[in-house]
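Starting off with a structure, shown below.
For this depiction, one protein chain was excluded, whereas all remaining protein chains were kept in their positions.
Chain naming follows the written order as A and B, and within any one chain the residues start at number 1.
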Amino acid sequence: MFSTYPGQAVIDHPVSAPIEHRFDPYVDNGGTLLSIAGNDFCVVAADTRQSEGYSINSRYVPKSVKLSDKTVISMGGCYADCLTLTKRIQQSMEWYHHAHGKVMSTAAVAQMLSIMLYQKRFFPFYSWCILGGLDEEGKGAVYTYDPVGSYERETCRCAGSASSLIQPFLDNQINFKNQESRQRTLTKDEVLRITKDSFTSATERDIYTGDYLEIFVITNTGVEVQKIDLKKD
Amino acid sequence: MFRNQYDNDISTWSPQGRLHQIEYALEAVKQGSASVGLRSKTHVVLLALKRSSGELASHQQKLFRIDSHVGIAIAGLVSDARVLSNFMRTECMKSKMMYDRPMPGSRLVSLIGDKAQINTQNYGRRPYGVGLLVGSYDEGTGPHLYECLPNANCLEYYAIAIGAKSQSAKTYLEKFANDFETADLDALIMHGLHALRETLQQDKELNLKNCAIGVVGKDHDWELIEEERLRTYLNQLEAGAPTSGDAPTAAASEDLPQGEAMDTE
Partner (left out) sequence: MDHFPTNWGNPRSEDVDSYNTYPISSHIGKVPHSVTQIAGYGHTTGHPTSHTLQPVVTGTSVLGIKFKGGVMMAADNLASYGSLARFRDVERLHQVADFTVLGASGDISDYQYVKHLIDSQMIKEYNADDGHTLATPNIYEYLWRVMYNRRSKMNPLWNTFVLGGVHQGKSFLGAIDLKGTPYQAPSIATGFGSHLAQPILRKELETRGGEDNITEEQAVEILKKSMKVLWYRDARSMNKFQLAKITAEGVTISEPMSVETEWAFAEKIRGYGA
């Protein structure tokens, strides 16, 4: 740390870092997810790569799950936490169905998810959630969360490892930031094109994004799923 | 006046070797409106007669969804049934959470049996006042139909009825039992309705309000048959058979979807 004789190089950082003797229960399994709400549809998309450090565990581990005919959840972060949270949501929805004799609405699932995340405020689920679906009026709805349950409804959001690459692009192309004059609502095909472009671009630069893109399109008639190839390098 | 000395609590035997309180609980099931269950090699159909306490009252709930592959029909105390169905739902979810496996019907039924048995042996407890018909479609072993009673007896059946006047329904079911195995879903439902009709009081009819049908089967999650679809079946029933509470005549069975029904005559 300090020089003891003239001319000796001053080392201003510790030579050996202390070893942490504590188990870290979290792991970042990477991956990117995105959801865009349209007038009468909603798109939820995510890549299917699962990573651990520089290794790819598997090229196909879906991040999105259909919760009902009107709601799809997508999660990134610690995959074990995400999967556990998904199971919990599904079980709560089952109880809701039993208690009320109807399927939970997107808004109700959204509120419930926030509470579920906050219930683990001091040992959080390490998961970035995006909930996409149709609201009670049939309009596209996107709800986004942080790992401890803060949430809001938006028109579009990208989360996960390539979110910093894709979100600015969406701000410009979906919300028309800095191009006020062109403001309009987008069609399903336009949204799908932007989604695909987002992921092919992100795959180029983000090592945690790639392999396949799974797109859920939620409309009045139900949920359709498409699987598209991404680069596998 | 004579008073039974051996029915003050659940855990006292009568000199005849009977447990009266348990038998009273079985009576509670017999007083409830009837439920009928029958099964083919692909489906289980549960049917029930719903009572209402008056013109201005709603009808009781007789069918409960337990999981996508299990449903129950009940006869007896609805409140006890609700407690039991809650228990069954929890067990099904545990199975899904721990093993990602739909709870096998037989296991669910033995869990109920274990729970009900405790109430028949411990002082100060009371047996459930409800009988259950459990219909399940299991991975690997297909459709199953079970009956669970307050005496903790759980048995599997091809077809069974419980509740008020269920003997008449059983007579019908026994008569056509050979047809059920190969019957398609529509035929099975019609057989069920015929059996259920046997349990009606003299001047009553099956209608949209007092009749409930639940189905579970191969690639067929638990589903209630209501409104328009129920009406179709009821119309079919009305068109093809006399409304008396007697066992179906030859004329009645002619109109059954299953032609071979005649063979049993």
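The working rule: contacts are C-beta pairs under 8 Å (C-beta built on N, C-alpha and C of every residue); 3 or more make two chains touch, one makes a residue touch a chain.
A quick note: this is a predicted structure, and the numbers were derived from the prediction, not measured.
Every visible chain touched by the undisplayed chain in the complete complex is listed here: A, B.
Checked against the hidden chain, the listed residues A:Ser55, A:Ser181 or A:Thr221 yield one contact partner: A:Ser55. Considering the whole complex, the residue from B:Asp67, B:Glu91 or B:Asp138 that touches the absent chain is B:Asp138. Listed here are the chain B residues that touch the chain not shown: 97-101, 104, 106-107, 138-141. Contact between chain A and the absent chain runs through residues 21-23, 25-27, 29, 50, 52, 55, 57-61, 78-80, 83-84, 123.
Here, only the chains that are shown with their structure count from here on.
If you average the Cα atoms of chain A and of chain B, the two centres end up 46 Å apart.
Across the complex, chain B is touched by residues 87, 91, 94-95, 97-98 of chain A. Across the complex, chain B meets chain A through its residues 65, 89, 93, 96-97.
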